[in-house]
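Heads up: the structure comes next, in structure tokens.
As you look at this complex, bear in mind that one protein chain is not there, while each of the others sits in place.
The first chain written gets the first letter, and so on, giving A and B; residue counts start at 1 in each chain.
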């Protein structure tokens, strides 16, 4: 049998790519394009006519949209500090600070990542409950007076409580990526530093950090994208409250579309999220390829 | 692991020169920090396990105490209320999503990485662009499309969007793996007259197990834990998944924490056990995003 490479090859390529491409086009590309069109019409309970950019204009003047946007951006900042920052420190400690139990400790710190965000939200809403929550009771035992509004009901603390629960969930993730990158740093670099008489801190800043620059960039991009994806934890812990203080784009889109009955306005906000996600997501893939 | 021993020696040698207090601090402060954080991670998990077999009064009044007698009925209650039905649905949806998702992603990623055809770059770029979009950014049109297909409250309506959402990530990871795959092996097979199918299945795939396993683990965890799409695409009990079942439970037993925590625990422990047993693979799956 003669193998016709050209004909066979084309057929092969088509069959290989088509299923993924088809599913992807119907359920991702089409809705994404449709979101743009939807956002140009008024919501059904406001007439449903073509209104051009009116939904976007309303968004600019909508204080809740800006609260949600601000919270998403603040999430990025906080998550960079807590998840990437602490994750890096823990990775460095595991890499060079401890000898025994390092695998056990890594296993434990990573563990929350496999628990569903919904379950994490349910558990932490109980732990932070202002009257019977364990956090309150622990504080009472050691004699700390917690704010009487509790954590999740207090507009100043609710947001940071969510940040803390998010950190609990994801520090292990960042730590793992950083640790993998640190373990790839050649050990003789550290040996040389030691011979030069560098301190542990100096070594960290002069050898470890430059060695993991790529991983740091990657972690930051993951955190940026992840912060825009935030939904479950906010939904379960506060539903965007008290008032609208912890609203993020994810929860506000769902609320606008399905509680306030304004799917077209919500689609406008979706488009904003879409643009941000496309930008940072492709940045993540492209930078990681370039590093190779 | 040899890296760790190197470090050990470095630490030990470095400490010889220093003052005993400094040496003691250097040796122990990392442990203090890491162990305290491990406690922060473990306490809520242990609390869930304990609280799930306590009475409500015990949970409210002595959160860290041991239960007087173990309240197994909190667990019986789960099955009396039919929660196993949601678990079954979640299993069907997870397996039904991850298996085809990984298969089509392998096929696409291989062709995109190793074959030459028109539109290859464009398709890959399109996939990369949507790599990170969250489901809420396409939620409204996606809901309408699935509704128009008559797929609300069906397995298909849950599964097909999950496959699609998972494709970009899986393709990107597998693509970069296939790109680095040694060309000589394929070339040798081709000279032996193997068809592209044979090359993929007999040469490339057997050597790709780690990458494929990483993708499978990552996507299984994602789909199993997914909440938003599941809550929008199902309304009745028929196709409800466990993540929505938990919210339903919370609505039903709002202040009966032990009953709710029994469900949380039942859903958390098996995954934690699997993770501990296969933690090497889990860590690689997640760290894989950094590769």
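One rule holds in what follows: a residue touches a chain if its C-beta (ideal position, glycine included) is under 8 Å from a C-beta of that chain, and two chains touch if they have at least 3 such contacts.
One rule holds for everything that comes next: contacts and distances are computed from a predicted model.
Missing chain, UniProt protein name, picked from "FAS1 domain-containing protein", "Extracellular solute-binding protein", "Small integral membrane protein" or "Electron transfer flavoprotein subunit beta": "Extracellular solute-binding protein". Contacts of the undrawn chain with the visible chains, over the full complex, involve A, B.
Checked against the hidden chain, the listed residues A:55, A:88 or A:154 yield one contact partner: A:154.
Of the listed residues B:28, B:73, B:202 or B:235, the one in contact with the hidden chain in the full complex is B:235.
One chain of the complex is left out; on chain B, the residues touching it are 56-57, 60, 143, 145, 147-157, 159-160, 231-232, 235-238, 247-248, 250-256.
Touching residues on chain A toward the chain that is not drawn are 22, 25-26, 30, 44-46, 125, 128-132, 148-155, 158, 238-239, 241-245, 254-255, 258-261.
The criterion applied here is as follows: only the chains that are shown with their structure count from here on.
Averaging Cα coordinates per chain places chain A and chain B 14 Å apart. Residues of chain B that touch chain A in their complex: 3-4, 6-8, 10-11, 13-14, 26, 29-31, 33-35, 37-38, 40-45, 47-48, 59-61, 63-64, 104-105, 107-108, 110-112, 115, 117, 123, 126-134, 136-142, 144-145, 160-161, 163-165, 167-168, 171-172, 176, 193, 195-197, 221, 224-225, 227-228, 232, 243, 246-247, 250, 257, 260-261, 264, 267-268, 271-272, 275-276, 279, 282-283, 286-287, 289-291. Residues 3, 8-10, 12-13, 15-17, 19-21, 23-24, 26-32, 34-35, 38, 89-90, 93-99, 102, 105-119, 122-124, 126-127, 132-134, 137-138, 168, 171-173, 176-177, 179-181, 183, 187, 190-191, 194, 200, 215, 218-219, 222, 225, 228-229, 231-232, 235-236, 249-250, 253-254, 257-258, 263, 266-267, 270-271, 273-274, 277-278, 280-282, 284-286, 288-289, 292 of chain A touch chain B in their complex.
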